[in-house]
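Structure record follows, encoded as structure tokens.
Of the protein chains in this complex, one is absent; all others appear in place.
After this line comes subunit A, so read on.
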């Protein structure tokens, strides 16, 4: 049972903000300037956290669903049911090359809407996408799909997640 009152959303948003801030502060402590290697570590830590969360979330969400027909079916589930439960809206646009690469476009990504509605703070956006990329990767991993998930933003709050399914 999921009650979506204002308090629930704010709790996760504030917690996520603090997690990101904490990870970056920890990495920076005593060093002064952060280099690209430090930034990569932070993104990786956040992505790893998201991965575990995504794995758990998908167990809960697919509890009552029938099993999936194929890969596209799984991606559609992510775009509709998963995205709605986690980000309170559906993916606006799903594209695929039918060879394992999918691009999920969310025009009002929930974790970016309070940042800006254009280019301001664009360079900071990736920090706030890492956890979500991990969540998607974790969710897919528990359904049986190994993937690499990245995100890109050019105009906030619109955002594109790219999922590349790894063939064994």
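Rule of thumb we're sticking to: a residue touches a chain if its C-beta (ideal position, glycine included) is under 8 Å from a C-beta of that chain, and two chains touch if they have at least 3 such contacts; residues count from 1.
Note that contacts and distances are computed from a predicted model.
Of "DNA-directed RNA polymerases I and III subunit RPAC1", "Non-structural maintenance of chromosomes element 4", "UDENN FNIP1/2-type domain-containing protein" or "Trafficking protein particle complex subunit", only "Trafficking protein particle complex subunit" is the UniProt protein name of the chain excluded from the display.
Only one residue from A:51, A:82, A:109 or A:128 touches the chain missing from this view: A:128.
Within the whole complex, the absent chain has one touching residue among A:41, A:94, A:115 or A:165, and that is A:115. Taking the whole complex into account, subunit A touches the unshown chain at residues 10, 13-14, 16-17, 20-21, 114-118, 120-121, 124, 127-128.
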